[in-house]
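One structure is given below, encoded as structure tokens.
Only a single protein chain was left out; the remaining protein chains are all shown in position.
Take a look at subunit A:
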């Protein structure tokens, strides 16, 4: 929980849940596990407010509670999870993935679950059906069964999972339920039988007062569908596996060719649900199985497939490895090694863009050869001595390169010591990860600043849009509409466009940096488990 991570979490909580939740959340992140009374005292908020904030955090899985440290009788303690809050940054990517895999229905299901945290299947299906019906033409509506089938598909491929059952606080001091990995209980992925029949309801265009009443009424909907108490949440680990597979496939496509990447995609698809999230390699698959599971459009003869597999195994990147000869050869995808290679390429590209291609040459040289003296660096990289020295010192000052002293005499006298330059991949990756967090926080702050600067203008444009919409609904004449539109002058319109452009750019930049964060995070976590 570094300072940068806490800053970023604070900004994300504020944007998505509001200031109060942010206050409670950052306080918990900074101080570790605390009980309710301490939180209330230290944040100077009322007990009710703190309780509500904690509820929000628990609902989204960002906070877990355990029985107190002093034994079963002491008050429960709450602890915030920094990782879970950082996932909020990746929500757009999850939703987009669901859309590409399962269409609009899947996209809306995932979106609803991400917004609400935990939901029952029935309420999800109903809400999604309503939303889909809203966007369909008059007279059509979405059937519940369609949505349910998409939901079941999502569960089958493990993108959704049941929330782990929570033991009551105060029971015999067992370990925090949220600490146990969610996949460890057996009914994680079993879809309950639902008696859910019907179609989505189209929402009428509401007046402001009616809207609130409708919303309140929906909440007191007391139909039961046989799945009370079974709540579902999004399985982030599975999405991360998917992203990791995508990264590996595109790397293979870049390095080799399209067909090799298709073969790797097939292998990864076949091992999707059989490989655990932290495994170093996928389960071995025989060449026969791979041949049978290749997509039908790629009808390559068997011996060509064997050649491709041999080439993949021989490639110095070591994405695919051969573990045996039975069944025509058993092949695995080396996940940890692939992640290490991707992280290495990411770090190299950062050095290249920031410091130039010659510094990148020196960096790669040091990555390969581990420890080198000043003179050797100059010789191997074929860079004149003065420039090489300059570049090495720049890299050293940015902590991307370290100096190792090997003394000839016990007194470390400079003239009698060897100074070797070296690069350690893991600490460098961690450092760059923190830089990424800081960058994202900077981008968010800039976006908030830009919107704040133009707040007056935004409010004005919103008011005018509301007036236009109401005028159109009540059937106004074109002159009235154009009169209202003219209330915004042309330069103001231009300013609004510029603002929109800026905000979009900052948003998309956040997503791009998040991709880097994903690669580096996966690499760091893969090394910690191995």
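Going forward, a contact is a pair of C-beta atoms (placed from the backbone, for glycine too) under 8 Å apart; a residue touches a chain by one contact, two chains touch by 3 or more; residues count from 1.
Heads up, the rule we're going with is that contacts and distances are computed from a predicted model.
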Per UniProt record, missing subunit out of "Regulator of G-protein signaling 1", "serine C-palmitoyltransferase", "DNA-directed RNA polymerase III subunit RPC6" or "N-acyl-aromatic-L-amino acid amidohydrolase" is "DNA-directed RNA polymerase III subunit RPC6"
Out of A:36, A:317 or A:468, which touches the unshown chain?
-> A:317
Considering the complete complex, of A:59, A:288, A:435 or A:495, the missing chain is touched by A:435
Tell me which residue among A:66, A:97, A:150 or A:346 touches the hidden chain in the full complex.
-> A:346
Where A:365, A:481 or A:496 are the choices, the one touching the absent chain is A:365
Of A:42, A:83, A:445 or A:486, the one touching the omitted chain in the full complex | A:445
Pick out the residues on subunit A that sit against the missing chain.
-> 251-252, 254-255, 257, 259-260, 304, 307-308, 310-311, 316-317, 341-342, 345-346, 348-350, 352-354, 357, 360-362, 364-365, 368, 375, 380-385, 432, 435-436, 438-439, 441-443, 445-446, 449, 501-502, 505-506, 509, 511-516, 519
